[in-house]
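A protein chain is absent from this complex, but the other protein chains hold their places.
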Amino acid sequence: MSTLTAFFAKAWVRRVTVVVIAALAVILPLVLPAFANQTIARIGVFAVAVLGLNVVMGYTGQVSLGQIFFLGLGAYVTAYGVTQGWNIVLVFVLSLVIPGVVGLLVALAAARLGGLAIAMVTIALPIVGVPLAKRLEDFTGGSQGLSANFSKAPAWSTLYDDQWQLYIVLLIGGIVFLLTRSLVRGKYGRAFAIVRGNEAVAGSMGVSPYRYKVLAFTVASIIGGVSGFLYMVVVQYTSPETMSFGHSITLLASMVIGGAASIFGSVLGGAYYVLVPQLTNIIDPNLTALLQGAILLVVLFVLPGGLVSLPRAIDRLSSRVHRSATPTTRVPAIGASPATRADAAAVEHQIPSPATTASDPAAKRPPTERQGQA
Amino acid sequence: MTLLELEGVTASYGPVQVLGGVSLSVPDGGAVGILGANGAGKTTTLRAISGTVRTGGRIVYDGRDIRGMRPDRVAALGIAHVPEGRGTLGALTVHENLRVGAYLRKDRKGIATDIDYCLALFPQLQNRIRSNGSALSGGEQQMLAIARAFMSRPRLLLLDEASLGLAPGTAKSVYEAIRRLRKESGIAMLVVEQNANLAFSLVDSATVLETGRTVLTGSSAELKGMDEIRRAYLGG
Amino acid sequence: MGTFIQLVIDGLSTGSVYAALALAIVLVNQATGLINFAQGGMAVLSAYIAFALTQLGAPLILAILASIVASLALGALIEWYLMRRFERGDPDTAVVVTIGLLTLITGICAWIWSYDNQIFPPLFPTGTVTVLGAVLSFSSLGTIIVIVAIMVLLQVLFVGTKLGLALRAVAINTQSAAFSGLPVGRLLMVGWGLAAGLGAVAGILVAPQLSLTPGMMDNALVYALAAVILGGLSSPIGVVIAAWLIGVLENLAAAYIGFIGYDLKIAVPFILIFVVLIGRPQGLFGRKAVVRV
Amino acid sequence: GCSRGGGGTSSDSVAPSPGITETAITLGITTPMSGTTAGPGTCTVAGVTAYFGAKNAAGGVKFGDGKTRKVEIKPLDDGYDPQKAKANYDQLKDSVFAMTAGLGTPTNRAWREAAISDGVPQVLVMTGDPIFSDQKQSPWQLGFVPIYQNEGEAFGTLLATSGSEHKVAVLYQNDDYGKGYVEGFKKGIEGASNITIAEELSYEATDASVDGQLTQLAATGADVFFNAMSITPLVISSLNKAQSLGWTPNWFLPSNTSSPGGILQKANDVSVYPGIYSVAFTKAVQSPAFADDEDVKTFLSDLKAYADYPDTPAFPHCAWSYQVGATLEQAFEKMTSPTRDDFMKALRSISDFSAPLMLEGTAVDTTADGQPAVSTVFVQKYNGKGYATATSWE
Partner (left out) sequence: MNLHFGGVTVLEGVSFDVEPGQVFGLVGPNGAGKTSLFNCISGHYKPSAGSILIEGVEVRGSRPATLARHGLARTFQHPALQLRDTVLENVLLGAHTRLPGGPLEWSMRSPRTTRSEKALRTEALELLERNGLGWAANVRADELSHGLHKGIEFCRALLMRPKLLLLDEPAAGLPHNEVEQLIQTVKRVRDEDDVTVVIVEHHMGLIAALTDRVVVLDHGKSLMEGTAAQAQSDPRVIEAYIGKDAAGDAA
């Protein structure tokens, strides 16, 4: 095996990458043009939304078609709170607590059902949510929606609005990503995964499928609420259309296209959600649906594992080229005795490539995201 | 006459090659065993034949090279594979599973007779004829997988640990039935079996695999006589 | 009372629209194990094909037959060139692929025929019959009859025929099915082809009622999915009954339960699903899936 | 923030605003061109593109500052998603001179405040939401089509003054569109004792059928049906359904779903209804009555030639946005300096302009605060071929 994935698996590479990303996050907003900043901020908003969906669906395997509802709810809570003149910190807290509580209540009921039934209950959220938002006019402004202008750059910051908003998104979004990343590794990551994989086994391991489904769903709702808050920071307006069912489907597609059960895949998913409409608008706004459908199909056809699997796909391609040049045989373990087996194991994982050392079994396949806390 | 001939067969899962050259041959109407430790490549060898793994080398069946052929085409040539693990169609009933097994056959009467035959062989299945395959116990599923292979009236039977999870008495009668089939209809078979006692009761000769290669081939009697084999597979 | 019966009958005819699509979804699911979101889009495309043929002067019945045949082929081609790659992989990915397909097909229809409403010629004569003091239009009656016929055909296909059994076997476990000599690839194509043909019937049935637009089926799709889950994925009879139930209860709830009203009536099928599935996870008529450890 | 060019807030009357040069001016549109509202959405782009396409082909538009400029249209699709509309606006605002003609209330509202703070004109937009025509709240905005309330009110007034007793059944789309109509209608019948509202039901724009509502409404036996519905197929099926139920009231249909060719003639037989009323300010381009009208002919050929829109449009939005083009041209001709400020001033000073396709007696008037560019509407009655102005109830 070669190059890309192995390169990124190295500890120092990772550390440098983190530093570089952090530095970019600080500097880029200052130098990029306004529209770029606004676009990145929007990507951030939907990356967070996709991340939430990933927690419940990518990691825990519960099909949720309702994630956009929690974004909408978070946005409405924010908009209402701001128009009522509440303290912004309080508004932020409410924008994740209220969706969290609603998500919890829905999950307490929905998690009793399995498989597709959960999908149907969650599909109901945006579908019933839209007329409900219209009906609760006193809180939501009905079909005219709510505007909330609260994310102007304060004078002391000497920043433009778009820079200020991007910093808010990067900060809050970054924290959410870090927290979620830790959550889906280690104890809870394994528990979510086994609920996805086999509920009976989960039970025997002390992981109550019901409770962990509820947990995942609640976490997803909270993250959805955060994305709703960020949505208001960036868009500053919400209406029932914000939570329309079609967007939920697009979120789902974005999650898979970015890469299910992957943290970085969520970012890519957010980028997909935001950039593809902009791209199709550039090509021909009359052909939006046709182009979007075609792009989605082409991406998945080439990368069924999502955009996040691109480095792996490149590796595969290059190693295929490699192998055809130097055919090799792997020697599998033999069972005569544990000792021979251990020896054989050392050989077994020797992958013919100059880039990796013989004793690096982990390099054989990239670890899944859940692996390892180290 | 040889029915099936493997020559220098290699196989790989993705980039990893796990068979490095397996050679063996099964005579028409003969029974050949494959022995080997866990992970030696027994299952992979059978998969190579039935076309479910990427393969190199030569696999000749009945005079034609079937390497790389799709599994359903292989089956259509009369090769039935009882796979490792649960090979049942879980959401179908036992009866439907048996009908699927007979998919390639046209003789309605013969199918009905064979279903009765299988049910007589496995009385436990008779009781659960309308149950979903997935509701069956481990051993019952194994019986169903074997019965389904019987239903296709194969010329060559690939058995991958057919006795796995069967009660000793049942395992015995399954092998008894297979022996009878062989005698009556001249089915050839390639048998992977961890219970070497059972295996040797059935096969004429066997191949020992180690790390994906054929290391030894011999008649049952020869192999039974070898110390190493005794220690690893026969106990004592 | 008259109004009540009329509401029930209205519900039945709306429910039939959902049922048409639901049956196609069931067919694909039984044959491939997938939920096909593109089913509605494919039905719309079929309706457009029939529409285009009538525009070229073909008689309606001929246009319909041609469109059904074309849809059969199209379904099989989609399976062969597109879905094949995803059938073994992660089911979520496959579902998203069908979503992409839905978008693409909608886009193609819009591109060729624009987003304008096209008026599809009626299949049934205008006119009504009176049932128990309520009126039922010929077109609703015709739709109901066709739906029932298809439902019976599907039930027979799945339960009674070798093809149906083979289709189901392939959907459950391709490899196991292949070991018994089932031509997996061909059966998958047949499954998709049949479902697309059935979808064509659905599209052509509803096109005159809704008038033809690229997004004609989008809303019906949600109801169809609800009917599929409620009725039980494996039962054609179940989903049709569920679709009718949804249509009728929705109407009655909107008319007689004040706080629901017509804006929130869409909640009715979901509440129904929830209540039913708590008690019967396999749906009203579905076969219980046994998961053993 | 060092790499920024001049923002959009330039009040310097010499420096030209973005999107305008000596020879060209660019206008942006964000509107749904995919999704459920794509039909009318594409129409809004087609109309204005056709209008200026024809003008450009004839050399361009002569501006008030003496220069002749070509007018370019940059349309973007927002799929009726407010968030995307805002993104489109963000993308366009520095490269276009003004935003115009976009369809939809939430999509226009999403960036209204941004447009105000950036000083970007958001004018002649296709929404009946009154906020866009309120100069204090919306200094950079102006609506084009009559606010929904006006249309409803016109009909209400006609009914109230009919002198006979009427029982009205109401069915409205559950959004600001439908509710606006009903609100206007109620204002029109305020205090009239001869009118009672028998039942008031709603439907969702996404519904596949409104049969249930019609059954319930038919049961009231109302003799007037106020149907504030914007979904073409549903209007057709409603006409058929009511007929099959044996309910034949007088109908009221809103301006955008009353097209004779697109709707009435596609229903089974609307002659069973004693009267079908609508309000309008535009000639119905599909109507045979206007088949030989010069305006209509030019309009249709412009659509075909410059907007790649070969069919006769099923939506009135094409015609409306064609009129938007003409109105913009009026403003351009009055502009004396190439700035957004000056443009807004010019735009707000048009009165009594009879745009192409306008019905006699209606006119564009942008000088009244609180009203969109078009605010006069006529109630019309269908006569089997087209509409004729109805001044009193018959």
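The first chain written gets the first letter, and so on, giving A, B, C and D; residue counts start at 1 in each chain.
As a working rule, a contact is a pair of C-beta atoms (placed from the backbone, for glycine too) under 8 Å apart; a residue touches a chain by one contact, two chains touch by 3 or more.
Here the structure is a predicted model, which means the values were calculated and not measured.
Summary of contacts with the chain left out: across B:68, B:110 or B:138, the touching residue is B:138.
Taking the complete complex into account, A:183 is the one of A:88, A:153, A:183 or A:310 that touches the chain left out.
From the options A:16, A:109 or A:205, the residue with contact to the chain not on display is A:205.
In the full complex, subunit A contacts the hidden chain through residues 179-180, 182-183, 186-188, 190-191, 193-194, 197-198, 200-209, 211, 215, 219, 333, 335, 338, 341-342, 344-346, 348-349, 361-362, 364-365, 367-368, 370-371, 373-374. Residues of subunit B in touch with the missing chain: 13, 16, 37-40, 43, 84-86, 124, 127-128, 131, 135-140, 142-143, 161, 164-173, 194, 196-197, 231-235.
Just so it is clear, only the chains that are shown with their structure count from here on.
Mean C-alpha positions place subunit C and subunit D at a centre distance of 36 Å.
Here the spacing of subunit A and subunit C, counted between their Cα centres, is 32 Å.
Those residues of subunit D in touch with two or more other chains are numbered 34-35, 42, 174, 204. None of the residues of subunit B touches two or more other chains.
Residues 162, 165-166, 168-169, 172-173, 175-185, 234, 287, 289-292 of subunit C touch subunit B in their complex. Taken together, the subunit D residues at the contact with subunit A in this complex read 1-4, 33-35, 42, 45, 75-77, 79-84, 86-88, 90-91, 94, 105-107, 109-114, 129, 131, 174-176, 179, 204. Considering their complex, residues 35, 37, 82, 85-86, 89-90, 92-93, 96-97, 99-108, 110-111, 214, 222, 225-226, 229, 233, 263-264, 266-267, 270, 273-274, 277-278, 281, 291, 293 of subunit C touch subunit A.
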